[in-house]
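So that we are looking at the same thing, I have put the structure below in structure tokens.
What you see is the complex with one protein chain gone and the rest in place.
Letters A and B mark the chains in the order given here, with residues in each chain numbered from 1 onward.
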Amino acid sequence: MIERIDVSRRASKLIIAGDRIETSGLVANDCRAPIREQTRDVLDQLDRLLKKAGVGREGLLRVQIWLADMKDFGAMNEVYDAWVGDKNQPARACVGAQLADPGYLIEIQGWAKR
Amino acid sequence: MIERIDVSRRASKLIIAGDRIETSGLVANDCRAPIREQTRDVLDQLDRLLKKAGVGREGLLRVQIWLADMKDFGAMNEVYDAWVGDKNQPARACVGAQLADPGYLIEIQGWAKR
Partner (left out) sequence: MIERIDVSRRASKLIIAGDRIETSGLVANDCRAPIREQTRDVLDQLDRLLKKAGVGREGLLRVQIWLADMKDFGAMNEVYDAWVGDKNQPARACVGAQLADPGYLIEIQGWAKR
């Protein structure tokens, strides 16, 4: 009934339950990269997880963004706005939060429907 | 299949997908207003979005509240408690977080079912 994909010891990166799809909080592979690169990396991961769930960007319902420092809001948005395009914009919330490693500048979580 | 309402360049303020309703993080129109006024403004916005989705307060499942400073917890709750009333209380979480503009004191996101 519940599909768990990319499962580590601690969490599943992708959960599929009926028509509901949700991801874990995603962080960059390189926590020394600057904000634009980390944002691109994390959005790429989100795209790949959506694809594994069999949905495209048009199935995305909502995105939660945490920034380690809201001073990166503008630079993150440059990358985000280009990624999200001009249709099928999901709901979004973006707030500041201390992240698991001081090098992480951004963490993103996504919800979709298929 | 997914309805997007109040769509800006960056996000949809309201998403309706089947019986699921979710909003973006909502902030006050006047980011110089004090906490009680910002709370009332944001809860008014939430009410209006629920109405657009065709549900009333009784369809509200959950509310996420972020405060720029948890010292405003008491003042926010005065307004929130009066708003939520004594029936149909949704699930709730409220934590502190840096918000997009230093003037924003509160951000609220809501989930409902119709």
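Operating definition for what follows: contacts are C-beta pairs under 8 Å (C-beta built on N, C-alpha and C of every residue); 3 or more make two chains touch, one makes a residue touch a chain.
Values in this document were obtained by computation on a predicted structure and should not be read as measured data.
Chemist: Which parts of chain B are in contact with the chain that was left out?
Modeler: Here the touching residues of chain B are 19, 58-59, 61-62, 67, 69-70, 73, 77, 80-81, 84, 86, 88-97, 111, 113.
Chemist: Spell out the interface residues on chain A facing the chain that's missing from view.
Modeler: Spelled out for chain A, the touching residues are 1-2, 4, 7-15, 17-18, 20, 22-25, 64, 66, 97-100, 107, 109.
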